[in-house]
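Here the structure is laid out as C-alpha cells; the discussion comes afterwards.
A single protein chain has been omitted from the complex, and every remaining protein chain is retained in its original position.
Moving on, here comes subunit A:
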Amino acid sequence: MRGTWTGLVAGVGMTLMSTSAYSQELTIFWAEWDPANYLQELVNEYEAETGVVVTVETTPWADFQTKAFTEFNAQGSAYDLIVGDSQWLGAASEAGHYVELTEFFNANKVGDIMAPATVKYYAEYPGNSGRYWAIPAEGDAVGWSYRKDWFEDPAEMAAFEAKYGYPLGVPADWKQLRDIAEFFHRPDQNRYGIAIYTDNSYDALAMGFENALFSHGGELGDPNTFEVEGIINGPKAVAALDAYRELYGFTPPGWAKTFFVENNQAITENLAAMSMNFFAFFPALLNETTNPNAANTGFFANPAGPSGDRFAALGGQGISVVSYSQNQEEAMKFLEWFIKDETQKRWAELGGYTASAAVLESQEFRQATPYNEAFYQTMFIVKDFWAVPEYAELLGQLNNRLYPHIVGGEGTAQETLDALAADWKATFAKYGRGQ
C-alpha cells in the first residue's frame, strides 16, 4: 500500500513539475477573422524560437468589445495581450486596463519603426501627449474594390465617356465615384452601382461616412478642445453626408444593414461595380475559391474630395499588454520580438497588414498583392473616430442620427448633423471635456 501511495505522490509531483516547465504561455485576444489566423501562424514561429507557447484566442466581431471589456472590468487575467480597436485607447488606458508602454516605446524607438499615422491612432492617448498604450499591430483602413472587367469593357467605356465626358477608370475623386456608381446602377439587369457600409450596430456606418467626410475636408470636431459646433455640422461635413446619402441610392436592394461580409458579397455575387471595405477583407477577394471574379477584381484607395483633400477612415488595431496579466514580463519580451523588422516582414508575408514604415515602403511589399499599393497609399492618409472613453456613446449618437437620414431619407443633411452636433456637445459636457 505504501508503495502505491509513494507512486501516486511521485506521479502528481512529476505532473506538477511538467506543468510548470510549460508555464511560459501567453494568450492574445483578438476578433475572429483572417488576420488572427495569420497572427497564430506568426506566433507559432515565436514558440519555435523561444519555447513560449502563444495562443491567439478569438471571438466574433459582434462580441469582441463586450467580451474584452467584460474581462477587463472583472480584472481577469485570461488574456495577457489584446489586439484592441483604436477607439478603445481612451477607455482602456484611463481605466487602467492597459499597461502604459511609453518607456518601452521610447527605449525601442517604436515611433521610428511604425508609420506615423498608426503610432498616432493605434498607440498614443491622449493625442499628442507622448504617452503610448499599444504597439501598432494590424494596420487597416477603408479602401475600395471594383470589377475590372466591367470597367474595361469597351462598350461600357464608350457609353460612359459619351455620357459623362471623361474616360471610365478608377475614380480620381468623389464626383467620379458617384458618376460611376450611377452609370452601373441598373436594377433591371440585377446590377448595381456601389456597395457601402450601412450597418449601425457598431462602427460600420461611421467608418463609411468618415471616408466621405475626411475626403470632403470635414472633421468630426476639434480633438484638443472637443468643439464640434460648426465642424461636424459645417458645410464640408454637410456636403460629405449628401454625397454618402446619394451613393446609398446606387446600392443593391436591401442594403440597409451591411458591413464587411455583404460588401465582399457585392463583388463575389456580381451585384455591384464598386465596393467599400477594410483592406483586411480584400485577401478573400483574390481567392478564386471564395470569389469567382477574383481575376477581375481590382482595388483602389479612397478617392479625393472636391477640394483635393484625400483621407480614409482608419481601421486596424494595436497590441496592448493587459494590466491584469500574470505574465507581463513575458508579454513585453514578445512585443520586443514583434517589432523587429524581420518579424514585421514575416507578418506581412503571412497576410497581416504590417504598420512598419520600412516594410510598407518597400517595393517588395507594395507589389506583393494587387491591393498592397492602395493599402500603402492609404496608411499615410488615415484619420480616426474619437478615442475618448465615451466613444461608444458618441458612436451610438452618430448611428442614431445618420442612419435614418442615409437609409430612410429623413430630414436634410444639415438638420441631421445639427442634431448630431447637439448630441455630442451634451455628451462632452457630461464628461467635462473642453471646459
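Note that in this section contacts are C-beta pairs under 8 Å (C-beta built on N, C-alpha and C of every residue); 3 or more make two chains touch, one makes a residue touch a chain; residues count from 1.
Basically, contacts and distances are computed from a predicted model.
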Original post:
Which one, "Sugar ABC transporter permease", "Sulphur transport domain-containing protein", "Xanthine dehydrogenase" or "Sigma-70 family RNA polymerase sigma factor", is the UniProt name for the chain you do not see?
Top reply: "Sugar ABC transporter permease"
Subject >> Which residue of A:Val53, A:Ile231, A:Ala256 or A:Leu350 touches the chain not shown here >> reply: A:Ala256
**OP:** Return the single residue from A:Val53, A:Leu286, A:Met332 or A:Ala392 that touches the missing chain.
**Re:** A:Ala392
Subject >> Touching the absent chain when the full complex is considered, from A:Asp199, A:Glu330 or A:Asp384 >> reply: A:Asp199
Original post:
Can you list where subunit A touches the absent chain?
Top reply: 65-66, 69-70, 72-73, 91, 94-96, 187, 190, 199-202, 252-257, 271, 389-390, 392-393, 396, 400, 403-404, 407-408, 410
